[in-house]
Every structure is written in C-alpha cells, then in structure tokens.
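Below is a slice of the complex: some chains, not all, each in place.
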Amino acid sequence: MSVRPSKRAPDAMRAVSIERGVARYAEGSCLVKFGETHVLCCASLEEKAPGWLRGQGKGWVTAEYAMLPRATHERTRREVTSGKPSGRTQEIQRLIGRSLRAVVDLKMIGERQITVDCDVLQADGGTRTASITGAWVALHDCLAWMKARDMLKGPALKDHVAAVSCGIYKGAPVLDLDYAEDSSAETDANFVLTGSGGIVEIQGTAEGTPFSEEELLELLRLAKAGCASLVDLQKLAVA
Amino acid sequence: MSVRPSKRAPDAMRAVSIERGVARYAEGSCLVKFGETHVLCCASLEEKAPGWLRGQGKGWVTAEYAMLPRATHERTRREVTSGKPSGRTQEIQRLIGRSLRAVVDLKMIGERQITVDCDVLQADGGTRTASITGAWVALHDCLAWMKARDMLKGPALKDHVAAVSCGIYKGAPVLDLDYAEDSSAETDANFVLTGSGGIVEIQGTAEGTPFSEEELLELLRLAKAGCASLVDLQKLAVA
C-alpha cells in the first residue's frame, strides 16, 4: 500500500519513453518523457573546441538547460529577461555536462565541441535526471553521425549514463519523485550512474531532518534499479 | 511551372496544421506547423495587469518569443548567455502582441494580463507569422477558459487574426516563404490580417531592389488569400 500521490509502488518509476530523431536539423536528438516531465534533447556538433582546450588534440562535451516559461504549473519568467541564467540553471547544466563527459573519450572526437541542449517542454519533477538520460541518446546519435562521416579517431562512447532521483517521502524511501513528492520530500537525492553500475555523481540533500547512512544506502539501491531500467530503455531506443 | 525550391505554386502555402491543448498546464495552447516551421504557443493568465495600467479597469495581452538553440540549421547561441533579447526577438514579440491586441477588447478581461509564449521548436522561415496564427488559438482557448469561470465582463475576442509572409523571389511574387526563399528573396513582406480582411500590420522590406506599388498590391492579394485559409484552419481547430 503506497503513500505516493501517484499510487506508484515505492520502487516504481513513472512511464518512461524515449523518441529519437525528433529534431530535423540536430546531429542527434530525442524527446524523453518521465511521466508528465518532457524534455527535448538536441546534440549539436561544432567544428571548434573551446579556447582553453585548443591544441591539445581533444574535444569537449557540454550541455545547456532551460525550461519553457509555461512548462510549469505557474508561468515562470524567462531567464533572458533577468539577464543571466539562475544559479539553479547553471548547477543543472554543469551536472549534465559532467555526467556526459564521464562516459566519453574526449580524445576520440578531435578538436570539436558537442553541445547537448536540454529544453524542458513540460515539468513535473525530475527534469535534470530526465535530461541526463535523454542527453545520452542525443549524444549517442551525434557520435554515430560523426562515425558515419569518419570523424572519430576511435570508439568515443565508453558506457551508458542515466540518472534518477530518489527521496524520503513521508518517511519512506521512494524512486523517481514527481513534483508533488519533490516539493514535500524530507530528503531528495539525485544519482547519476553508468551502464556498468559505477557512480558518476551523487547529490543528496536533507530538506528537513538529516538522513542516516542506512537511508542513503536504501536510496542508492533504488537508484541502481531505476537506472538499470533506464539504460535498458536507452538500448532499445538506439537499437 | 514554379521557380520555388519547394516546387510549390506561387500562391500555395506550405502544409499548415494546428494542434490544440498540447501544454498540460497552460490556460490555452497549440502547436502550429507551417511546413517544417513548428511553434509551441502557450497562453498564461496572470491575475494582475501591468503597473502602468492599474486602476483603469482593463487588462493587457502581450507576447514573448524565442527560438530553441537547435531550431535552426546551425545551432544559435541562447539569448540568455548574451544577457538580453536581441533586437530581432524584441521586434517579433512586440509585433505578436500588437497583432493579438488588435482583436481583443481589453476592457472585457478585467485587470489581468494574458501572456502568449511563442517558442519555436523548429525553424524553416516564417516563424513570426506562424507564431501569430497559433497565438490566436492559444488566446482563444485562454479566453474560453476564463469564460467558463465567469471571468469575462462580456465578449472579449472581436475577430480572428492570422499572418503570412510574401515576397518577390526570382522576380515572382510568392506566398509563405520558407527559409530557402526567405534568405534570397528580393523583397520580403509580412502581413497581419483579421478574419474580416482588415489590415492590422504590414511590414515590407526591399532586401535588394526597391519594389513598386504594383508589386506591393500583388503581395497583398496573395496574403489575403493565405490568411483567409489560415483563418479557416483556426476555425476548424477551435470548433
């Protein structure tokens, strides 16, 4: 008997889908849905590495993140009107970039940059984890596009990477928080894991009471199962 | 025998479609497509008029416009990273706002503001005209939502409004320019017309040779036919 607003079991993810090739002009793209959270991920190849990397014979993978103003329940002001990305936006796009770079061999792509844009069309919690999961697919397809044009020096993609949030909601550890859960969870943690189960990033925050080592381990257990299923979906998507 | 890259007849629009209700949280929304140009239009109601209008017993309708970075053939830098909307963006969102206000009775909506966000998911020319055409549908549904909640003082929507671009391409007047035509047309003109055929806005620019009064009239003739068919599609969409 679940306490979750969505009636999901504690270890149940929302319905997840990944639709590839949705953007006509991008080198790789997908529309990823974690329930009512929808993110458009587009990978763009640029024939130029960032300035600080020039002459080192390797490339860079980075990410940008934004939400459409009415992705949310209440309209959110466009960040351009305040003149700069918010701290939250910057945190998220740095996280996505780090997660992708953890599974790419930058030497193989030469002095180029791949930017993965994650634009949230609709937001119901977990936008950063859906972004990472979808961004991997867009990146995969961009690298395939490059391989088809003989632009890679060798295998560039070392593993899958996927992400999911877990939390302690009304005292119980649960997987894949939606907005209703996220806004009142006692603890909220994001896990970025590779296909082989390694931890790339873990960010856990107690919003109320501090949490214990045991709770951390239980959240990690849920995340491992969740990410494994996300990796399976990535495999289906790019098959 | 057409000179157009798309093989369309001079007076043929691209395939146009309007899908309503695509955004779960917005008071009104649609996804409008003019061929490969796709714009997501979302109307948001705010219970507060802009400051300069307070106490006048009437409301305001405004619009914002943006393109996703990879809507275009080459990735475009996000405007937030340059700290402000470009001149082009500001011109377009002012145009959309003026066009919508031309068919709304602002006194009927009370001291409130409706913002219509037009976010271009994919761009193949004519994004501003598609935005205006779709924005009308989002606005219509937002007003219907308000009417259903008894929030209107009377009929607020006075007419349809739709827009289309025309131009002189390789010497011939043509309707609804796509990107290939737009980037090399001698003259480019945008027309915003009401359902009853009145002119709300006309913006014509000679990119090369100046144009004549006769050419202007021929472009207007094409635009009238194009907008009439767009209005028919709006009627179908909201039926």
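Order of writing sets the labels: A and B. Residues in every chain begin at 1.
The working rule: contacts are C-beta pairs under 8 Å (C-beta built on N, C-alpha and C of every residue); 3 or more make two chains touch, one makes a residue touch a chain.
No experiment lies behind these values; they were computed from the predicted model shown.
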Assembly size in copies, with 2 chains present: 6
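Note that only the chains that are shown with their structure count from here on.
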Residue numbers on subunit B that touch subunit A, as the complex places them: 23-26, 29, 36, 40, 42, 44, 46, 64, 66, 68-73, 75, 78-81, 83-85, 115, 117, 119, 121-122
